[in-house]
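Below are the structure tokens for one structure; questions will follow.
A single protein chain has been omitted from the complex, and every remaining protein chain is retained in its original position.
And now, subunit A:
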Amino acid sequence: MPAEPHSRRPAVGEGPMMRLALIGLAILFLAAFLALPLVAVFSQALAKGVGAFLKGLADPDALSAVRLTLTVAAIAVPLNLVFGVAASWAIAKFNFRGKSLLLALIDLPFSVSPVISGLVYVLLFGLHGSFGPWLRDHGVQIIFAVPGVVMATVFVTFPFVARELIPLMQEQGVEDEEAAIVLGASGWQTFRLVTLPNIRWGLLYGVLLCNARAMGEFGAVSVVSGHIRGKTNTMPLHVEILYNEYNFVAAFAVASLLALLALVTLAAKAALEWRFADQIAAAKR
């Protein structure tokens, strides 16, 4: 660790004044950009008292938004979890041609604007989309309905688990698995008894980040949902609707739930990094 010697040898570190100034600058910057928005969310939510806050949360439309958000995450996260495990098994445990291309393609959703992530499905399944007329004739609705919301969420959270697992499994190598196979374990036994215990904390870490994004996604979902209150409104969308209706207390009340989710995610993430640093991938992001 370079920190210790530096504090004792001022020749290579900064002077105490400079040190204080830099720490102050960093804290000031983070206070303005991180702490202030959080404080704003909670103070605006409670601006008219606890009663108004609770009334905003107990609204049937708000409750249905909470339900939809949980449902969508409950579908999207497991799908991307299975994909993440399969992708990292193929990429980390085997050598094949075109691996770096596959890695780049898995990262693709990170570099696509959320709005475009929704648009691609509208162009496929929307009323004027390529499959739109066929879907309408068969009575299936995807866009402006829950399936579209799920698809858009799966798209934007696509790389999270894979991105966490691939570097971790690459670091761990293949010796353990090879030993298990040589000793007569089946493929499934090897995965369940050898690989899974090695990657469980990294897996949890990836799921945590995937879930936070799944519950919080706004742009992609906004394009496909149609904003039907009580039906296709997720929590982030409900925040927008309430805000645009100048119902600020209710908007910030729902927003405070999402902010709480973000804080819990950060706390769990920090706990994992602190406790199991060696068992999650070196690349934090």
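Note that in this section a residue touches a chain if its C-beta (ideal position, glycine included) is under 8 Å from a C-beta of that chain, and two chains touch if they have at least 3 such contacts; residues count from 1.
To be clear about the criterion, contacts and distances are computed from a predicted model.
Engineer: Considering the UniProt annotation of the chain absent from this complex, which name among "Sulfate transport system permease protein CysT", "1,2-phenylacetyl-CoA epoxidase subunit B", "Transglutaminase-like domain-containing protein" or "Putative phosphonates utilization ATP-binding protein PhnK" applies?
Structural biologist: Per the UniProt record, that chain is "Sulfate transport system permease protein CysT".
Engineer: Out of A:Leu68, A:Ile106, A:Ile142 or A:Leu203, which is the one that touches the chain we can't see?
Structural biologist: Going through A:Leu68, A:Ile106, A:Ile142 or A:Leu203 one by one, A:Ile106 is the residue touching the chain not shown.
Engineer: Using the document's definition of touch, tell me which of A:Ala52, A:Ile75 or A:Ala262 contacts the absent chain.
Structural biologist: Hidden-chain contact among the options goes to A:Ala262.
Engineer: Of the residues in subunit A, which ones touch the absent chain?
Structural biologist: Subunit A touches the chain not shown through residues 2-3, 5-7, 9, 11-15, 18-19, 22-23, 25-27, 29-30, 32-38, 40-41, 44, 82-83, 86-87, 89-97, 99-100, 102-109, 111-116, 119-124, 126, 128-130, 151, 154-155, 158, 167, 170-171, 173-175, 177-178, 181-182, 186-187, 190-191, 209, 212, 215-219, 222-223, 235-237, 239-240, 243, 251-252, 255, 258-259, 261-263, 265-267, 269-270, 274, 281-285.
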